[in-house]
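Data first, discussion second: the structure below is written as structure tokens.
Of the protein chains in this complex, one is absent; all others appear in place.
For subunit A:
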Amino acid sequence: MNKAGKISKNIILMVIGLLWFVPLLFMFEKSFEDGGFANYATILQQENLPRNFLNSVVVTGGTIAVVLVVTLLAGFAFSKLKFRGKNILYLIVLVGLMIPAPALIVPLSQLIKTMGLINNPLSLIGIYAALQVPFSLLIMKNYFDELPTELIESGIVDGCSVFKAFRKILLPLCAPVVSAVTVFTFLAAWNEFLLAFMFLKKPIYQTLTVIPYSFTMLFMSDLPRMFAALTIIALPIIILYICLQKQFEQGLTAGSVKG
């Protein structure tokens, strides 16, 4: 490409990139209007905020743990073991991928109510995990398919049980796929709103995503503080992304390239 072409292409890319940044700038800028940092102080003094943060951490951490354990086991089994009904069982899990969560809110709300789990953040872990496992299984199975079967067979010849061979030989090789599944499970659980909003009614039990909604009610006429709240909620994930950019991008693209 000639020099003028290169420069104009770079200018176009810069303009698009900056344009994309405008809504976030708008959020930062609004959050400092009137009170400046005092807006942030007000929000940070909200008594429930640390608890809300902790709720998000627990729910997200729990979801990631459940998804990883469940899909590592199943991905291994669907890839390397033989059992009757394997294909149909695999299909049963994968169909879950096509089911949109909003189409499940009526039964899930009744289920959570019957089980007496309203206002219990832990109730979200099972549901989030169930919604995430189909896609995670797809990625896990693809990954195990790439690992040579001889690896584990040699372990079994040496006298290991199947489970021990899986744990000692294959599991240590799973770091890349574990990090991929962790990334998109993290994003899905941390950012989820609909179910959290439906099941967590008391402020103290809520996760972070539900907070902007209650703050909107609280600070209706106090926009800058609302934006300070948004910024505080957005910042951890922005910082995390910037620090772990490579892991985020590799994790999110892990599933699709193979198609």
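Following the convention adopted for this analysis, a contact is a pair of C-beta atoms (placed from the backbone, for glycine too) under 8 Å apart; a residue touches a chain by one contact, two chains touch by 3 or more; residues count from 1.
By our rule, contacts and distances are computed from a predicted model.
In the listed set "Zinc-regulated TonB-dependent outer membrane receptor", "Arginine N-succinyltransferase", "Sugar ABC transporter permease" or "RNA polymerase subunit sigma-70", the entry agreeing with the UniProt name of the missing subunit chain is "Sugar ABC transporter permease".
When the whole complex is considered, the residue among A:Ile43, A:Val59, A:Val181 or A:Leu230 that touches the unshown chain is A:Leu230.
The set of subunit A residues touching the chain not shown comprises 9-10, 12-14, 16-18, 20-24, 26-27, 30, 66, 69-71, 73-74, 76-78, 80-84, 89, 92-93, 95-111, 126-127, 129-131, 133-134, 137, 149, 152-153, 156, 162, 187, 190-194, 198, 208-209, 212-213, 216, 223, 226-227, 230, 233-234, 237-238, 240-242, 245, 248-250, 252-253, 255-259.
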